[in-house]
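Every protein chain except one is present and positioned as in the full complex.
Each chain carries a letter (A, B and C) given by its place in the written order, and its residues are counted from 1.
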Amino acid sequence: MDLQLSPQHLAFREEVRGWLAANADRPWREVLRGSTATEDSLIEARRVWQRKLHGAGYLGMDWPAEWGGRGGGPVEQAILETELIEADAPPILNTLGIGLLGPALIHHGSEEQRRRFIPPMLAAEEIWCQGFSEPGSGSDLASLKASAVLDGDDFILNGQKVWTTFGPWADWIFVLARTDGKDRYGGISFILCKLDTPGITVRPLRQITGESEFGEVFFEDARVPRTNLVGEIGEGWRIAMTVLAYERGAISFTQAVQYGRDLGRLATACKEIGRTGSAVREKLGRLLVENEVMRANGIRTLANFADGKAPGAESSIEKVYWSEFDQRFRETALDLLGPGGQLVRTSPEARDDCDWARQFLWSRAETIFSGSSEVQRNIIAKRVLKLPQDPR
Amino acid sequence: MDLQLSPQHLAFREEVRGWLAANADRPWREVLRGSTATEDSLIEARRVWQRKLHGAGYLGMDWPAEWGGRGGGPVEQAILETELIEADAPPILNTLGIGLLGPALIHHGSEEQRRRFIPPMLAAEEIWCQGFSEPGSGSDLASLKASAVLDGDDFILNGQKVWTTFGPWADWIFVLARTDGKDRYGGISFILCKLDTPGITVRPLRQITGESEFGEVFFEDARVPRTNLVGEIGEGWRIAMTVLAYERGAISFTQAVQYGRDLGRLATACKEIGRTGSAVREKLGRLLVENEVMRANGIRTLANFADGKAPGAESSIEKVYWSEFDQRFRETALDLLGPGGQLVRTSPEARDDCDWARQFLWSRAETIFSGSSEVQRNIIAKRVLKLPQDPR
Amino acid sequence: MRFELSEDQALLRSSTRDFCQRELPIDKTRVVMEQSKDGYEPGMWRSFADMGYLGLLLPESVGGQVLGAIELAVVMEEMGRVCVPGPYLDAVLAASVLATAGGHEQLLAEIVSGRKLVVLARDDSPYRGNRAEPTRFSDGRVRGTKYFVPFGARADALLVVTSDGLVLVDAPGNMTALETMDQGQRFVAVALDHPATFVGPLSLLERIDQIGAVGAAAMLLGVMDRTLEITLDYVRTREAFGRPIGAFQVLQHRMADMLLRAESSRSAVYRGAWCCDTRVVETALACASAKAYAGDAARYVCGQAIQLHGGIGFTWELDLHFFFKRAKTLEQRYGATEAQLENALAAAGY
Partner (left out) sequence: MRFELSEDQALLRSSTRDFCQRELPIDKTRVVMEQSKDGYEPGMWRSFADMGYLGLLLPESVGGQVLGAIELAVVMEEMGRVCVPGPYLDAVLAASVLATAGGHEQLLAEIVSGRKLVVLARDDSPYRGNRAEPTRFSDGRVRGTKYFVPFGARADALLVVTSDGLVLVDAPGNMTALETMDQGQRFVAVALDHPATFVGPLSLLERIDQIGAVGAAAMLLGVMDRTLEITLDYVRTREAFGRPIGAFQVLQHRMADMLLRAESSRSAVYRGAWCCDTRVVETALACASAKAYAGDAARYVCGQAIQLHGGIGFTWELDLHFFFKRAKTLEQRYGATEAQLENALAAAGY
């Protein structure tokens, strides 16, 4: 066992810290509370920040240098993310492009596709959204119905996608579409579509938080060149699953850093408002301990990554853990703070350390998206515990 | 709405209190801790107490007077039980006879069976145990395999029963046995067997608590007269289900009285050992509130009983509630008391207010017996919520 | 003994349910919640007056209905089922205090008829446990700052809780909106240094705190009940993996747990209301228990309703989020869970 960062990794962390000290903008939570902040201005701020990070070579940490990456590994990526969280830096804009599509193109795309799509993706010139879920296909993703029919050199797309993060601001969408109605998994293909293609309509979808980070995308005889197919026809499901495994990564590790930061703020807030009794301390203590255990899970996964072990279905355990912790944490925060914790961030008496109300509402989404807790537990039961399956 | 006891009920309560003041033995928890207490001596004490209660006319509260009952209703029964708990009286010995078999005979037995079996049951001269579960048939009770084959005027019984409460001390057992191998529910009959019948063997079964309140009963070609059949051949399942509904009764009401008593003792214990911080108070407060809500559930059921409404599948809600509360309560008690709470009752430093360790261990059984929490939730989903059933 | 409502009470329930379905469907109140500046609709309020809801607990002399906590619980439960926005419970509680204090017939008649709104101003800080300067009343003036005054921007007068007793003050103009995540409940902060009149001692709060707890718990019950109904409808039709999702055992057990909490809340709410009306010794314990339990129960039920709906449950378009947010607001108000646990312990003498 060795959980220590290597001298190279420590050096990389120093480098990132130095760069952030010189280049970081004002803390993102302050930007969010700014009186002039709008959804559009925040999108722009994220675009600008992404370009700055890209300019410094901090995007695509673990991609080959050839594709604008740094050729680093998951440990470098985790170190970078940790430092970004500690600095309260803005999130980048092209999260799904860089988090999902980039790896998909690097592993499954053609040389030409990589050359065409990766540079503008990194430079936040083309923003990507994800078209996987459909109104009738959430947890049971493989039942998706949106169709792509070959017509000469084009696919003709029909159907509807939903929960397309950044739908409203995106330029492109990567879509899972059905190219064979009979083959449940093998009948799905992975296709790239420009959102201004005739026949494609985007509608923002307002959420419980009042924001519209998601959208719906409608396809009506939208014509997309066949060259936008990633991999082969019918390979879409396999590509998507590989790529979603990336999304999970060593997420417990970075989540623990973020929760640790917010938990420290909650502990400080409790002191400030005089809540120091043993009941309050026990609640904080439980959250602290659970977060440390999440960190241990993250360290273990990261060490396994670094040791050359790919994560398997165990990543479902991490997803369940952090998403359900998120709900307990955000709920406890509101319990401890009282009604003041329910204020929206622009309200005069709202605390400026964290947007507690928004995080509370948002926490309900964590156990639903990227595979609900129910789906994750099915996966654990089937693939890790190998329990007998319902004969149906 | 009227949740007040009627003047008659209040008068009955006064009567019971008066009788208990004059007749109650020393508190049962003191008897249990006595240095000379053995399993046998405790059984005898319960027998003596049952006879005393019977002599005073307090057994079979809601049975017709003709059968030794008092012709009272569920409210009188609940009042009686409440006062017995408050007085920390011993439990009666023939719980299953009087709780289950008595009602079964009154509703489904023959005149002759009632005359033969009810008087010695009430007088604790014949102690009954229940033969429903089998090693292979717990939650799925209807899959039971013990067989009863008619041979002239006798049934010949084969098979094995388990979890027969008081098996080791009982004189008789009422058994569900299969009289038709093809009809899952309609192939089950309800038969009374004397335990000293040749071919019947009883083996005590030691539990997690170290006690042997349960036993196993083996049948090997045991010959039982056909006149011991209750109801018709094939009616056993229906009889058992009616009778189990009795077992549930207004149980939340009396459970809340008992938990309230023990909770008060825990609160006192916490004060005595100086545990008065807000973390301790919050835990006690939650238990107190949950118990009051259980009491409200019990009052509602009792009022509905008194109002002539039979309880339906909703009784499953009460079972889940009190059994899972029991686990939370007993576990919290040990958390609050610390290692001292784990002492067995005869240990020199053990508290004499309650046998906390035994109650903690026993609490694990509550969610298993009389229909596990899983089975109860299945029932709620199917019969109350009417959710679509798995097509299998 | 009888748990069922009396004939009159059952009639009140059915007329209230009709009224709520007709006048207050979420489709309609949604506009108030989303677009109205104050989250308040005078027309709705007048219809409350017409139905007699505003004078439910008040004497006949001021136009009241002379009803009790059970009837209030019935109305609150039905209002919870449609997640009504507005300060209904606040108005009822403030009026109750004025009626008990005596000598406010004129104002009470205006409250009952919906022409005036008076609400309680209690919180000395927006954050729980914060030691702030208490509000004081002396020399005919009330001084201090109050937070989370419900619908203060629309109130004609405030019934202010000071360490010197309850005082009545005309609603000042200088209020600051405190926007929270619940669009159906609006609050203000108000800095007071105004002439006020003494209403009575703090002991007046004891009874309305019990009634308020039961009323809020009843609304939580309505919220749970309706949320569970919506969810049951959804899981019966929505399919995944080739069957209605309501056939999955894990979801079935989850809904059994939701039902357990809703039904147990029902027992506790109506027992608490009956205790209030009968003024038995266990009233304080019963009311505190009902509120503390229903608050936690609604948090569970509404949270799981979203979970069982999946992504769609998380959208603004669906009504679920209004219920979810209301559950949280109610859990923290009218005696937050933490405070009710202490009330219960005190009542039990622990």
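Annotations for the structure displayed:
Going forward, a residue touches a chain if its C-beta (ideal position, glycine included) is under 8 Å from a C-beta of that chain, and two chains touch if they have at least 3 such contacts.
Everything numeric here is computed off the predicted structure, so don't read it as measured data.
Considering C:81, C:253, C:266 or C:291, the position touching the chain not shown turns out to be C:253 (whole complex). Screening B:205, B:245 or B:313 for touch with the missing chain picks out B:205. Among A:56, A:245, A:344 or A:381, only A:381 touches the chain that is left out of the view. Among A:264, A:312 or A:348, only A:264 touches the chain that is left out of the view. The set of chain C residues touching the chain not shown comprises 248-250, 253. The missing chain lies against chain B, touching residues 133, 135-136, 138-140, 143, 162-163, 205-208, 210, 269, 273-275, 279, 327, 331, 334-344, 346-349, 357-358, 360-361, 364-365, 367-369, 372-374, 377, 392. Taking the whole complex into account, chain A touches the unshown chain at residues 1-6, 75, 264, 267, 281-282, 284-286, 288-290, 292-297, 299-300, 302-304, 306-307, 314, 317, 320-321, 374, 376-378, 380-381, 384-385, 387-391.
Just so we're on the same page, only the chains that are shown with their structure count from here on.
Ranking all chains by how far their C-alpha centres lie from the centre of chain B, first place goes to A. For the pair chain A and chain B, the distance between mean C-alpha positions equals 53 Å. Centre-to-centre spacing of chain A and chain C amounts to 38 Å, using the average Cα coordinate of each chain. The residues of chain B that reach two or more other chains are 281-282, 390-391, listed in rising order. Contacts with at least two other chains are made by residues 338 of chain C.
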